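Missing here is one protein chain; the remaining ones are kept as they sit in the complex.
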Amino acid sequence: MLHNPAIWTLLLLAAGCVTVLLFGHGTALRPGRGGAIANITLLLVLSVWWVHAFHGHGEGFDGMFLLDRMGMLAAAGSAFAGFVTTVMLTGWLRRQGRECAEVHALMLLAVAGMQVMVQTRHLAVLFLGLETMSVALYAMCAALRERRAAVESGFKYFLTGAFASALLLLAIAIIFGLTGSFHLDGAETKLAHAGELGVIALVLFLAAFGFKLSLVPFHQWAPDVYEGAPTPVTGFMATAVKLTGFMTLLRLVPALGALSQHLLLILAVLAIATMLVGNLGALVQTRVKRMLAYSSIAHAGYLLAALCVVLAAPAGSAAAEGASVALSFYLVVYVLMNLLAFGVLALNERAGDEPLLLNDLAGLRNRRPWMAAAMLAAMLSLAGIPLTGGFIAKWQVFTALLGECGGAHGTLMTVLASSVALCSVIGLAYYLRVVMTMYVEKGEDAKPLPVVPFAPMLLVMLLAGLVLWVGIVPDGLALGSEAISGFLRTLF
Amino acid sequence: MDALTLIPVALLAGAALNGIFSLASLRGRRIPEVLVALVAIAAPVVALAASLHVFGDVRQPGVGRVEVELFDWIAAGNLNIDMTLVADNLTCVMLLVITGIGSLIHIYATAYMHGDEAYPRFFACLNLFTFFMAMLVLGSSLPVLFLGWEGVGLCSYLLIGFWWKDAKNASAGMKAFVVNRIGDAGFLLGMFLLWQTAGTLEFDGLRQFAEGAGGAGAFGADSGVFGASVATLACLLLFVGATGKSAQIPLFVWLPDAMAGPTPVSALSHAATMVTAGVYLVARLAFLFSFSATALATVMVIGGATCFFAGLMAVRQNDIKKVLAYSTISQIGYMMIGVGTGWPNVGLFHVVTHAFFKAALFLGAGSVIHACHHEQDMRHMGGLVKKMPLTAIAMTLAAAAMAGVPPLAGFFSKDEVLWRAFESGTAAGRFAWVCGMLGAACTGFYMFRLIFMTFGGKYRGHGEAHEVPARMWVTQGLLALGAVGVGFLAVPHILGGHDLFGVFVNKTLPLWAAPAAHHADASTEWLLMGTSTALGLAGIFAAWLCYLRNPRIPEACARTFPRTAKLLEGKFFVDEAYEAGIVRPVEKAASGFFHRILDRGIIEGIVNGSAAAATFVARTLRHSQTGLVRAGIGLMLAAVAVLLFILLG
Amino acid sequence: MHDALFWFCASIAVGGALLAMLRREPLKCALSLIASFVALAGLYFLLKSPFPAVLQILLYAGAIMVLIVFVIMFLNDESGAPGKGDISRGGLVLAVLILVPLGWILIRAIWNADLPMMPAAPEDFGTVPAMGEKLFTTWLYPFEVLSLLLLAAMAGAVLLAKKRLD
Partner (left out) sequence: MDPRPYLTVAVILFLLGAAGFLVRRNLLVLFLAVELMLNGAGLALITFARMHLSMDGEALFFIMLALAAAESAVGLAMVIAIYRNRHHLDADKLDDLKG
């Protein structure tokens, strides 16, 4: 089992976490090393994944553990998001006058939990991974516990999250009762005859995951929690949690589909509601962070639409395969562009409680041309303008949807496709508003921006470059990733 | 590396190097201008050499095309697009124009931009622009073309807004951006429709599909939109994209504003190359347009209307670059008429000749502006023929070529366009022909009005004007010589020529695309040629009368017909109409919009009804977001209950 | 005998839970809940699961609930508690409107379901040695991951409650 990359990364994360807790604290004279240790750990984790080049397939621990491409992609993605977040968080906390070494330890634990969650098809292990991630995130949200908003955000997340985990536990218990096992492999026939209890389990399951993925109507916590949490942590929640959550859902969908033939319809309705509420909610926000929170809800809707195609296409067909590729691609791009947007936000936030208003970004073009360009890339990509990753991602989802229009669920797919189109138009309004503020407004009376350290700025530029690179060469990420793998393997 | 790959690679390398210089100069390091200029010029010159090599290959009998597959670009599901470069006869023509004229403009720009603080950034963008333009014509499929299409757009906004510290320039860039997005939406939809129908986006694949057994049936089938066939709908949607990029009615409003950028940019992207992309698109897809008489007629009508309308607007502009901008719109109208006749070669020939004389004119205008200390108003010029004789000669030659004075380039190309339009015999063709004839008169008038106001009479400006550096007048001189000579590539049969250009291009674009032409006789052709030349000369004469002989005439006319004058000066108030109908609502919904949120915390005044509804719903939703944990959990529970009730009820 | 014990434990469990949700004083709520949890442990014994039953009493009633009671006593002075308005009228109406139909659907589903009768349990079912073997062999992976969860809880609690801000 020791040659297994997943176990290595888990051990690395655990060791890193203990190291941070033991040696990461700073003193009045010496700033803490927590962030640095966490970063090194996450880089090591990423390089383990890269050495294995996201290839390989295997199972272990009586099928409780599963190694495949999809899980590795999600695990590495969450580690990458964790890395970016830690870099941003170190500087952000310092600007707020705090150190909080434990936050970095919690970040490592959250990544570990996500990794456990995406690398299994065993419901109990999935639950455990999910809760490890959640408990770590609850505390991270409230890290600045002397602030009203932070604690409120953490507690709201905690309460709603605890409620959702109880729902999930009951759903898992019912599935266990129906099949006698937590393994979902090969349980489809049993699940297909589950009757009413099966439908109940399905709905409870969807509610719990709907909470994690902030799908409407399980979304109400999201804007509040996203707003109150430390901005880099918000970025992490908006990206890594959605990435791993959707990957898990994608893996479970065949088994869940057996529980009720109406799953597709339910998901489609949720998707439409999510895009509409997310986009409309974002339209009226003046606080940038809250706007991005709603925008991430909206994107969860697009992602769910892609999931619907996976479900609608005949299982195992090329169309279903194409749709899951489209979903994974959208997820990767989504992670990149949101990390970028939240990163820019975090770098522009001043110390203190005051939220960053849209107007604070006015004239950013003159004041910080490179920062403005990075935000421009993020906004255009989120809006799905050509030559950005967001466009290719949305285009693929759209293509997948329209490709299924002639299929068995044609009407539903057409409705979904037109909702995606309509909502993208609404989205254009608020994303371009940010662009206009940065580029057309003068911003002479805007408040001064904080000093930006070098490393986070470099990371932001890198992310912006990646977002554009994916937009121009959609296969670029895969190519680049393989190149890094090859390089690392020559080292070891 | 073969010559074909070298073309984009050289241009991209130039852009990358200058990009690095630009970054370095931001960090406070001085990069000598000579170095930047050398890199900037080397890139298009190498590309030109490579293009000539490719041209030689393609011309060899039995070759016809050169193809290089670079890599798999997009492979997602059943959508599979290779990054493949193809050069056939049509591409070669465009490539030579882009790299040839591009090289000259680059050389000119190195002198023109001398001393600008962002010198490396400018050339990074300019090289990148040329790269994308090359990709646009080299792409073997619609997505690759679209990549170039968007890329040139992007660079064009960057260059329009180059002097971005002035907010007006920044918003001109924004205007171009928004208008082009409307066009792009059409392009994307058209592309998608083609993919749905034919299952491929490669030009070759599409053509094989069209020529294949089921092709005519599939393209001719009812698309379900207003009873139009699939081919008509797809062509019209793509043409919406073309009107955006090529500044045709109704999406032309961005081009005059785009003149805010530095003049070499106007010459390269807004006159010689980028704006002709729409014409190239229609020519490239000629086999598709031939399925739809409606689409071809639309292209001709839009082209004709734009040609005359923009010509009229140019007549009373006083900003030298605005005159040229409207004249560009008008000339692209001729090109559209040309490709709309089903004889793409005539439209393309006008692309080539226009590239020469318009680039010469723009560079000349740049020199004049440069000499007059950044004065662009022609009322403050005059008499410059003595100060800068070389520029004056070059510009006059180019203007005469554009006005269709025989035997300069514009005479041949314009005449051929009008002849094919007349000969097509359809109502749309006749309409386009009439517009083109009237446009020819306008062309003569506004071009020589420009020449006479700038170079004739007495100097009315401030400060001392002077001749420009050698690099500048040599390049514009070369372009003017091209404007004189390039017409002989396509001497029509009636004048004893062999139409070398048409024969070359039509190897790629076989004339099965053309509707069955009913041949008018030679005497008609002579008559038409005479009429259009006479109209052009009449325009020139009128300009001479009004602006050299008796400068009081224009004022007298304006006094006699105040409404007409106002209409012309106001450019038919199209901008104002857009302003009231589209821009202002959009602005309210975008920029004006958040002021209100900030001021009152509410959005008001979204003109559009649906937008108002959207905001209403959004506001209601916002009130439902009470921030109470209980409300959120209650909603979750209620959703679970409702779902279960519906499913199990 | 079994039925009588079941009804006894079940009514205490449900009654305790009901009281826990409806009594005004948080401390009394917590004590009612402890009673309910002890009764639950009785149900676990009836289900022949001694290990969970012992854990329930030791860990749940004994440790977790005592922690909560401790915090309640620590914080619950007059200024802090919502007082009379603790039970929200609107919430009560909402709860009845949502949960009564939901409960009806769930319970109906249980009684309609085709569930097998419980077979006689083997001797070592749910005993401490059997559970120990299970947790350290097949369930080793989750068991180890569980340590990460507890580590997260510890780090989180330290972050949120330690005395000094750093």
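In order of appearance the chains are A, B and C, and numbering begins at 1 in each one.
Definition applied: a contact is a pair of C-beta atoms (placed from the backbone, for glycine too) under 8 Å apart; a residue touches a chain by one contact, two chains touch by 3 or more.
Everything numeric in this text was worked out from a predicted model, so none of it was measured.
Listed by label, the shown chains that the missing chain touches in the whole complex are A, B, C. Touch with the chain that is not drawn comes from one residue among A:V116, A:A139 or A:A362, which is A:A139.
Across the interface with the omitted chain, chain A contributes residues 124, 127-128, 131, 135, 138-139, 142, 145-149, 151-156, 158-159, 162-163, 165-166, 169-170, 172-174, 176-177, 180-182, 223-225, 227-228, 285, 290. In the full complex, chain C contacts the hidden chain through residues 2, 6, 10, 13-14, 17-18, 20-22, 26, 29-30, 33, 36-37, 40, 43-44, 47-49, 51-52, 55-56, 59-60, 63-65, 67-68, 71-72, 75-76, 79-82, 85-88, 91-92, 94-95, 98-99, 102-103, 106-107, 110-111, 113, 115-119, 121-122, 125-126, 130-131, 134-135, 139, 142, 146, 149-150, 152-154, 156-157, 159-161.
One chain is missing from the display, and on chain B it is touched by residues 622, 625-630, 633-634, 637.
The criterion applied here is as follows: only the chains that are shown with their structure count from here on.
Distance between chain centres (mean CA atoms), chain A to chain C: 32 Å.
Each chain gets one centre point, the mean of its Cα atoms, and the points for chain B and chain C are 72 Å apart. Across the assembly, chain B contributes residues 638, 640, 644, 648 that each touch 2 or more other chains. Chain C has residues 105-106, 109 in contact with two or more other chains. For chain A in complex with chain C, the residues that touch the partner chain are 10, 14, 17-18, 21, 25-26, 32, 60-62, 64-65, 98-103, 105-106, 109-110, 112-113, 116, 124-125, 128-129, 131-132, 135-136, 138-140, 142-143, 145-146, 154, 177, 195-197, 199-200.
Of all residues in chain C, those touching chain A in their complex are 105-106, 108-110, 112-115, 138-142, 145-149, 151-153, 155-160, 165-166.
Here chain A touches chain B in the complex through residues 155-156, 159-160, 163-164, 167, 196, 199-200, 203-204, 206-207, 210-211, 217-218, 220-221, 223-224, 260, 262, 266, 277, 280-281, 283-284, 286, 318-319, 321-323, 325-326, 329, 357-359, 365-366, 385-387, 392, 396, 399-400, 402-403, 426, 429, 432-433, 436-437, 439-442, 472-475, going by the rule given at the top.
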